[in-house]
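Remarks on the structure that follows.
All protein chains but one are shown in place.
Let's look at subunit A:
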């Protein structure tokens, strides 16, 4: 096979223009990620998809696939780095999986299980982030936002509404809503928008349907995210 590279020793075919992540996903191989989604332009911000190519680190969602590449993905050393990134995300927000309706469907939770994260390790920030329940059909739970910007991209590129954006810098970065009041109810956001169904965590939720899916039938109940054929695409099913 001419256009192929090695991912953890396995041959992965690719088409011209594909990234390492796209080629791996097409081949059913899992590279951990949070902000990448097959329907949107790569963002490269969560850093979970970091791999080593020829001894150098690169984000698999942004680096192009090339013939003869040797890509190291699921080594213990790289997974340890990913675990640390996940721990940082968990302590920066308020992620209480036991009472979260996204539990079992959450990419953050599933990835943390996959990476073997057993404790948060760092001190919790316990930020004070009030909910926005103003919209009649959709709840914004800012405590769980991981700043992946998938909703920003979906609202801008698919819905053509620009409802969401990130504001602030560094630790003060946060999701905002594009209305004078800052409330979702005062935008033209609709529950049928693509942005309403793209959140990988429990930050954007359809109201009044939480826990309708029984334990055992949630996305990651039958198989962990690392074994998912198309990881991270549950929201499109």
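Please note the rule applied: a residue touches a chain if its C-beta (ideal position, glycine included) is under 8 Å from a C-beta of that chain, and two chains touch if they have at least 3 such contacts; residues count from 1.
Please note the rule applied: contacts and distances are computed from a predicted model.
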According to its UniProt record, what is the protein name of the omitted chain, chosen from "Glutamine ABC transporter ATP-binding protein", "Ferrous iron transport protein A", "beta-galactosidase" or "Ni/Fe hydrogenase subunit alpha"? "Ni/Fe hydrogenase subunit alpha"
Out of A:77, A:167 or A:215, which is the one that touches the chain we can't see? A:215
Touching the absent chain when the full complex is considered, from A:16, A:55 or A:98: A:98
Sole contact to the chain not displayed, among A:67, A:207 or A:227: A:207
Sites on subunit A contacted by the missing partner chain, in the whole complex: 98-99, 101, 130-131, 133-134, 139, 205, 207-216
